[in-house]
Structures are given as structure tokens and as C-alpha cells.
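Here the complex is missing a single protein chain, while all its other protein chains stay put.
Entry: subunit A
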Amino acid sequence: MHDLGIVGAGPAGMAAALAVADMGFSVIVVDEQARAGGQIFRRPPEAWGERHGVYRPYAWARDLIERFEDHPKITAAFRATAFGVLRGNDKDDRASLELAVSSPDGGQRVSARRLLLATGAYDMPVAFPGWTLPGVMTAGAIQSLIKSQKLLSGKRVVLAGSHPIQLILAGQLLDAGADIVEIALARDLPGLKEMARGLPAVPGHVSIFTEAVRALSKIMRHGVPIRWRTVVSEATPEDTGLRVRLETVDPSWLGTGESHLHEADILVLGYGFTPSTELARQAGCEMKWDSAGGGWTVLHDARFQSTAPDIFVAGEPTGVAGAERAWAEGHIAGLFIAASLGAKLDDRALSHSTRRLIRAGRFSDVMQTMFEPKRKALAELSRQDETVICRCEEVRNRQIEDALQNNPFIQSVNAVKLECRSGMGVCQGRYCEGTVAARIGNAREASIEASGYYNAHLPVKPVALQVYRDISKD
């Protein structure tokens, strides 16, 4: 039995692990990736002989990773997937929580007195005709392949989306030798007024802006066109790659019908991020809608405790707000977890981290408002009958529209799931929930929030039968 079990070794999970382990408690961390760092600090594999990757502009990452990896009270298991939270009988007055974990060696139950879900975020899915084709990939995929595997996915690249990460990624792609055909961004070029409103974000984040300026000047030097108010509306397969249709949109991001075509090997989608909340849902944590924060987030109190007893949450699942804020949330959660285990609350450390949290929040608030995706407009991109909405079960738009028309009482994503299987496949609805919710919202003239979220059940990620047998043993 460990004092704390953590899912996710990103900035939030690492900061929390250190705060708790520094008080003398034992911590176990599981992560599906090969090494600690999370999505933002993905680095080359250990077998290639380098301890560190490039963490610019986050100078604190190096020290965080080293302290995490070297701490005697922290055990970490990589290539290990947490696929469920189990609540056992309370023995000896102790909360008994277990993580069901699957790794290449089989299944295992990991028990801990407290759990922290620091599961991060994934690229926000936006369905359109052709989004399931080989060669269409997310910004996170392209970036992590460059950073951690030193692999350039293709030579001719079109980037489309709405998140500023596309500009940073374009810089990395140019460094790797890619030819960028065009960068399409859904929103307008920010005007002076909007820029002025963004000024509070600057103090303490100069290095992030420097990084963005560095990427922009590289883009300009290479003469890469950036087109604002443009979205990708279709991809079709060609013998030599993809044909990508880019469409001009109005200020509300709805298509104007005016479009142009490009040929490319790779189409990169980057609309922002969606919090990974399936474990929290399965564990019974209450959720909260926060569109600017990425959609459904995990409800928590000031100590980062969720509504499920003894389960805490930190980082992107509380709302996508970047690496700095994930670190601060993880650290604060760790301090309160240690206190709940019997340590004295470290007031000085808490006020230090709270200041960091507030400073990081000023930055993320501005980013969130400036780049909040217009969800209902983006959902219109998959309006054609045959467009695949649920990638796994290959449920098409027509089936969802029919279900809504034939069943006037359907109001929720869970009801649509039962009716037409969208969200029942291997990704467990992570890639269709948003589009289905927007469709319901549209048909019933309700908010996206009103259609709710898919329930999650164990296993939240499919595992082999043998893994079940392993965890069923006592």
C-alpha cells in the first residue's frame, strides 16, 4: 500500500509527487509514456543516451524531472495504463483505493490511500469529411514524433486549426526540413484592442512570447503563408498524398463557401485541447462544463479534491491552462494531500505556489479567451450525411441526425450512444462526444453543456483479457 497513487507524470503529477514524497510519504506514479515529462516535455527514449530533451521556454523543467526521477520515495511505472479506479472494503479505517493497471507484462492492482488524477489533455477533435484518412494527424502527434522520436511524418504539410500551438509547431517543422504549404487559422488576426486586453498576460511570461516571436519570424523567413479566418473543410485521398480544401469563414467561423485546394502529405489539426477525464468520470467524480477550459472538467475544491472521497485532481483535467499552471496545481494538490495524510500544512510553500498559480492564471485566462474554439460552428463542418462522426464505430452524420429526428425525446449524448453506437468503440467516445453534443444542442436549441457527457466504465481504455484475469487474482 502506497500513501499516494498518481496517474500521469506530466508537470502536475511530478510536482504533486515531489510535494508529498518530500514529507516522507511513499508515492507511486503510473504513466503510459516511456518516460516522465507529460505531453509538453516528451523527450527521446532512454536508450538513445540523453537524459534531457529541449524544454524551451520552460527553464524549470530540467530540475523538476531530475528531482522526480531521483527521489527515493517515488516509484514510477512507465508504459503502464491506468484503466480503472476500484474502491475496496475499508480495512483498518483506511480508505482503500486501487488503480487497475495494464502494462506489457500483464495486469496489476495498485493500492494507495489517496489518488491524484493528473491525466493531462489531448488534441480537441473536429470532424470533417476525410478526417479519418491516413496522413491527417493532430498537432500533438506531429510534435511528439519530432520531439521524442526524431521523426518527420511527411514533407509537404498543411496546418489547420485555431490554436497558437500551430505556430510553434510550424517553427519545429521548418527546423526539421518540412515544406509548409499553408497555415490556416480560424480566427481573425487579433486587433489592437484585443492585444491591449491581452497585456496582463505578459509579466512573468516573456520567455513564452519570445518563443512565439522566434517561431513567427522563422515562418516569415521561409515565406510560409498564414491565412486567417480559414478552416479545413475536406480532405480527399490522392495517389500522391492528400488533397486538402481550405474554406474561408466569417467571424463566427461559419463557412462562406469560398475555398481553395492544396496538395500535401500531411494535414495537421490543432484546435486546442480537451481535458482527459475518463478516469475521473469512471471513479465517480462530478464534472463541470468549461468551454474555454477545453470542455468537461473535473469539479474540485480549493485543495484540488474532487467530489469523490480521497481522489484529487490537478493539471489539465481541471481546465486546460498550460504547463506553468499544471505545475502550480500539482504542487498545491500535493501539499493538501500530504496534510490529509497527517503532515502539517506547509504554509510558506502553499503561499509561494498560490502566487505562481495566480500569475500563470493571468496568462492562461487571456489565452483561453483569445483562442476559445467556436464549437457549434466547427461542428457544422461534419454536416454532410456520409461524414464519419464516431471514428471507431464509423457512425456517420446521417445516423445521428436520423436518431435525433426519429426520437424527439433524445436530449443527451448517452442516449445517442445507446441509439446509434457513437462513443461505444475503442476510444470510448473521446473523439465524438463534442460533435454529438453540438448536434443535439443544435437540434434541440439547447447549449452543448445540456447534452451532458458520456459515462465512463472500467476499462476506460481497452485491455487484453489476460489483464482482467491478472487483476482478478487476490
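Here, contacts are C-beta pairs under 8 Å (C-beta built on N, C-alpha and C of every residue); 3 or more make two chains touch, one makes a residue touch a chain; residues count from 1.
Just so it is clear, contacts and distances are computed from a predicted model.
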Complex member absent from the view - protein name from UniProt, among "PadR family transcriptional regulator", "Carbohydrate ABC transporter ATP-binding protein, CUT1 family", "Multiple sugar transport system permease protein" or "Sarcosine oxidase subunit alpha": "Sarcosine oxidase subunit alpha"
Which residue of A:V54, A:L151, A:M195 or A:V213 touches the chain not shown here: A:L151
Of A:P11, A:G140 or A:G272, the one touching the omitted chain in the full complex: A:G140
Identified contact with the non-displayed chain, of A:Y122, A:F312, A:W327 or A:Y454: A:Y122
Residue of A:C427, A:I440, A:A456 or A:I471 touching the missing chain in the full complex: A:C427
Selected from A:R391, A:K417 or A:R439 as touching the chain missing from the view: A:R391
Missing-partner contacts on subunit A, residue numbers: 32-34, 39, 44-50, 79, 81, 104, 122-123, 132, 134-138, 140-142, 144-146, 149-155, 176-177, 240-241, 265-266, 276, 391-392, 394, 425-427, 430-431, 461-462, 464
